[in-house]
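Only one protein chain is missing; all other protein chains are in place.
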Amino acid sequence: MQEKPILKAPDWGTSVIGYLFLGGLMGGSAILAALAQSNHSKAEARLQRNAALSAFLLAGACPAVLISHLGRPERFLNMLRVVKFKSPMSLGAWALVAFSAVSGLNLVTRSRPLGMLAAAIGAFVAGYTGVLLSATAVPLWAKGKYHIPAISLCSAVSGACALQNLLLLRGDNGAARERLERLEIAASSAELLLLLSFERFSTQLGAPMWQGARGRRFQMVTMRLGLLAPIAMHAALLFSYRSRGATPLRALPSLLSLCGGYVLRETLVQAGKESAAQRAPALRQVR
Amino acid sequence: MPGLGTSFGRGGATTFVQDLKNSDCILIEGSNFAECHPVAFRFVMQAKERGAKIIHVDPRFTRTSALADTYVPIRSGTDIVFLGAIINWVLRNERYFKEYVQHYTNASSILTEEFRDTEDLEGLFSGFNESARSGGGGSAQSHEGASQSRGEAAPGGGYDTQSWQFEEEEVPRFDGTGTASVVRRDPSLQHERCVFQVLRRHFARYDAQMVQDVCGTPRALFEEVCEALASNSGRERTAAIAYAVGWTQHTVGVQYIRTAAILQLLLGNVGRPGGGIMALRGHANIQGATDIPTLYDLLPGYLPMPAIQRDEQDLASYLKSNAKPTGWWANLPKYMVSLLKAFYGDAATKENGYCFDYLPQLTGDHSMIPTQVAMKDGEVKGYFVIGQNPAASGLNAELGRAAMERLEWMVNLDSYETDTASFWRREGADPAKIPTECFFIPAATVLEKDGTLTNTNRLLQFHEKAVEPAGASRSDLSFIYQLGLRLKECYKTSTDPKDRPILDMTWAYAHEDERERSRGEPSALAVMQEINGYRVSSGEQVSGFTELQEDGSTACGGWIYSGVCPDKQTHRARNREADDYTSPDWGFSWPANRRMLYNRASADPAGKPWSEAKKYVWWDERGQEWTGYDVPDFPLTKAPDTPAKPGATGMDAHSGSDPFIMQLDGRGAIFVSSTLKDGPLPTHYEPLNSLVPNALYKQQHNPVMCEWKRRDNPYNGVANEDYPYILTTYRLTEHSGIMTKYVPWLAELQPALFAEIDPELAVARNLKNGDWVTIRTAVGEIEARALVSGRIQPLRLAKGRWVHQIGLPYNYAPLGLAHGDSSGDLVPLVMDPNVSIHEAKTLTCNIRAGRRNKRKRSHVDEDVPAAQRSQEGAPTAHGRDFPGPQR
Amino acid sequence: MSTGFFTDTTLCIGCKACEVACKQWNELPSDGFEFTGESYDNTTELSATTWRHVSFSEKVERKPELPYPQTRWLMSSDVCKHCTHAGCLEACPTGAIIRNEFGNVYIQPDVCNGCGYCVPACPFGVVDLMQMVGGKDGDPKYNTNVLRADRMEHTAVQAIGGIAGKCTLCYDRQRSDLEPACSKACPTESIQFGDLDELRERARKRVEQLQGRQVQARLYGVDENWSVGTLGAFFLLTDAPAEYDLPERPVLPSTHQPAAYASAAVAATALFLIGSLIFTRS
Partner (left out) sequence: MRIGALPNVTSQRTDNLRARTRGAKAVPSICCYCAVGCATLAHVDDGGKLLNVEGDPESPISGGHLCPKGAALFGLTVNTARWTTVKYRAPYAERWEERPLEWAMDRIAGLVKETRERTFVKERDGKRVNHTLGIASLGGATFGIEENYLLGKLMRSLGVVSIENQARI
């Protein structure tokens, strides 16, 4: 007989996973837009415009996905009747609203301070989703309080790099893409190291994430194909070919990275749900 | 129940549930108190918190066991051995309450020399006649112990009770006119033929070893129970015993209760606070439906139905055979005449014997099981089923359902579709072959009608109509009333004398309220006022049964309830004012609003409380009357030192220290000299379906139980290897009958039939928790989900033999949100000889993994050829004819 | 004044009256009709529509040195703990979950938008989401007639989406000076309702009394120094909390926030710096 669970897992599915993923891309894109603003080459300007625009569009998509998840969508605005500093969800909702406004303005004005502000809020949105997971009783997530927010951010940035890289694939954007690839290598490497550290740190609690069918899928899709492979491919391209030409092959690492980012969120959520159903960790609880 | 009735005088619980909190020890046996009566169980918990020891003796470890101090496992069907051994232990260790036993019981009465005990006759008492054909009117009288008549032949099959009588001696009559015979007594309890010594010998072999060998109860636990009961009885302390259908549903059920009664009399616990025997009834009005009965053998107030076997052809002969010379039952003529006046009004006159001959006569046992068999044999044409679901809860339920196919018509009153109402479309039935015309009349629920219910401790409580009945639903009262009106109309022009009862029957119950009246609803109050009784001349209510007369000047529909509506304005069942103990102003407790029966026994023979701690009713020297916390169950001004008047009738024949006023001799009956059909003392007999031979006697079963040996009612037999496990049935907290199974809140709590199985048996038979299992007896097979639990323990009997018990709830049937097979499909037809109750608490069975086969047209549907049926059809008691209703 | 429940499990007879009384008063539907085989527990856990739940724990000891098996069957009625520092309340982004004037944690059904974040924020696994149907006055109503489709005709209901559900401590009844439905129904007064200070006092005395009778009794949620604070619904237990499906030491989820925010902040800063380095270098 199955053991009796102590905790309740949230009924979060594709829409929440999608939101976590898109929110990350949105935050990461805002960061990239701000970074690109510091440089004035043509390609960077294109990157800045693309990133700011995608951030703004994603800021529209995120609430839509979120609302679709709500049990009573017509009451999304209830999120905005209070501000609760202890509720990551409340802060996140407000941050989304603020981000929409700031990134919209930024799109029009292209002012550097607004860009920086958008990047800051974007970074918050990209990171708070990790806090949101960690600040629960779900053993795996609570255990990941040192790792998950940072992983979220790294993944947000690497994902955004991949996304923008794809958008810059056509045209003469070699320099900007190279910078994106460098940043992606950094972010993905950090993410990979953080994940490996989390695996060790989470001990048995991490089983739902690293073991079984889900674990194998995660290790393959996110860690090998989504992180390790793009790092290697980007590195190889950076150091060997030195060619800035656009070939379909160039899209591969970016696509892999985005897939890996999505599967990361999916695995985090689903493994969290499984860990909530486990009796022993729930009885002990994560300090 | 005659177990209580024969022992103490009345067939009701001797005490009230609130009083359990004053107990120092509560023995719960034959009852799953916490599960079946959770709210009353709070008083047990209160007693426990006060320091009382709570003991639960049961085949299964239940929610009651979990809360008890001590759980004692027992093989189902062996309680007489267990209780008999306690009696033996109490006697042997001199732990009985001497003064109480001497003065308040018939322990000192001396039996005649003809009496022979089961010890002498291998399990039979003297007077057993193998070929004796019983001549009784079924179990008439047996519900009320008052009907101990000296020297009268027992109505039961098999025993002539002549040799069970007491020896009498001649003493001067109280008025000096010659002599009168009275029972001979030896107050020292030493005479070898006195009841006390007979009892000692009767139970001498019932000891701790026997308990271990027969009941499977560890010796240490048994001794712990003995010590707990004995040390919590006496002047300063009292112990109570609570039982329910775990004791009644046996072929020796009445004797189970008798054993408890004897034990409580020996320990001096009857009629005293914190003592007594708490009979826990199942349904809301099961006590009420026995008091004002819908039982074939009883008229309201425990007046027997006239029976041809007793030659009660006219009122005089009826009164002669039923009124008692001594004790309260000398008043029976008043009650019977008043009842006839209530039934037939002005038509009932002194000249026509108050229409006594309007009453039908019994010609045999017309109880549920014989009727079911008669129905199967095509002799019953029309059937009213009101608020009951025999197709689910009946015995040999498939036989019962098949029997319904032979009905011409059936009327069903219920609030939900029942398995009975829709028997014709059950699994395996072919409606196209079933001729029965069926009616379903939607019934109002308790919240939708006025009415009165009598609870387990004889307390009448009124429920007011809160809301209009849903849809076309009507109260049952309305249905009966309207049917009566229509039948009167049907027979309006008849001149046939057989139709006079219908035309003369008083039927004026129009509702006081215009609106209700226009809907055809009768007045429940008017009915209750008739039950209470009134003066015929003025129509005024009588204030109690002491005002009833034999001369036709009073009418009373149920004498024991008299006083509930003492005037037109008052309905005491409506009273809702409580206090912290007896609460005389909450409801009305029959008789005469007494909460605890026989409470005269709470004082010593001199009328003083046995102890300050256990004070209840006592003689007030100054006021020269009985007083206390309750209505004294004794003539109010009869002083404790009043001597008995030899030769006097009625209450004068009792002394001022005879507390059991309904009894002939005013005393608690350790030895019951007649009335009971299976013996004056309880004796262990194995259940009909048993794994083992009787370890105590050669006689295996109750020698006078009623069996039906027919093809559609096969028995498992004794020690049949095809049925190697014991099966016991019970009910769950979460369910009642059909009523609960449609309520989603309850259905989710216990959604399906399950079988409780011990882990060893589960391993042996490869049964997994939660899986389907099929359970089989000779009668039928059903499927259930397995609930494997260590709470169910295998028991070790004599010679190291281990037996497994399986538990099966009795709540389920195919219809309802919570549903399953019906456990009734496993229970064969067999009856206790005294009260015609079946044996569902202990059976034998077999079990296997997996689901049962789809129900085919079963064996009961194959027509037994008529000739063979008449041969087989007659119910028999060990091969002897038993008076079935059809001959 | 704060009100709450003291559930004395030594008095519980496992009758489940609390479960039903709660459902009746709060008009909650059944959770389905499945046989679980878990002792006498077929509702298995607190849910959005089961706000009182009776757990059953069987233990049978069979040892050679014992003359007969020692069986014990623990029953206890679980409920929302109404924590002093409530995870669900902190997590709720809409302010639907409030602390009311009785000190109880209450979900305002008309405010809740069903985001579900309170669900993982409860360290006891109490809160959950349920489907609602529209009431006449637009007020959300639970569907009381959830009947099994294969046996009964389904009542036509219009689902209006999910909402978080848990014990309200019968806020409406308390407002009208009535005791909560469960404690009122409880036949053996295993569930006691009242002022928390008084209840705690009573509970401590009860523990002493039981210990005097050699019963290993302890309170759960009174004197521990937990991050969730003292419990507004606390328990008297005679075995390890795990036997009653309670965590040994519940942790308030928001205590994980500082570390998590720090983790995010460090990562954000680091990434931004690296990014700046990459993007400014030509």
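Letters A, B and C mark the chains in the order given here, with residues in each chain numbered from 1 onward.
Going forward, a contact is a pair of C-beta atoms (placed from the backbone, for glycine too) under 8 Å apart; a residue touches a chain by one contact, two chains touch by 3 or more.
On a predicted model such as this, the values are computed, not experimentally measured, just so you know.
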Omitted-chain contact residue, chosen from B:528, B:555 or B:726: B:528
Residue in contact with the excluded chain [from B:69, B:224 or B:357]: B:357
Option touching the unshown chain, where B:294, B:349, B:627 or B:766 are the choices: B:294
Touching residue (missing chain; options B:165, B:388 or B:593): B:388
In chain C, positions touching the absent partner: 15-17, 19-21, 24-25, 89, 95, 98-100, 106, 108-111, 139, 144-145, 147, 152-153, 155, 171-173, 175-176, 178, 181, 184-187, 189
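Going forward, only the chains that are shown with their structure count from here on.
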Centre distance in Å when chain A and chain C are each reduced to the mean of their C-alpha atoms: 33
Shared-contact residues (touching 2 or more other chains) in chain A: 1
Junction residues of chain B, two or more chains touched: 769-770
Complex contact set, residues of chain A against chain C: 1, 4-12, 31-32, 35-36, 38-39, 44, 69-73, 75-76, 78-79, 81-82, 84, 86-90, 92-93, 119, 123-124, 126-128, 130-132, 134-138, 141-142, 145-154, 157, 179, 182-183, 186-187, 190, 272, 276, 282-287
Chain B-touching residues of chain C, taken from the complex the two chains share: 11, 13-17, 19-20, 23-24, 29-37, 39-40, 42-43, 58-60, 62, 67-69, 71-75, 144-148, 151-152, 187-189
Residues on chain B engaged by chain C in the complex (per definition of touch): 34-35, 38-39, 41-42, 45, 61, 63-67, 71, 73, 218, 220-221, 733-734, 744-752, 754, 769-770, 785-791, 793, 817-819
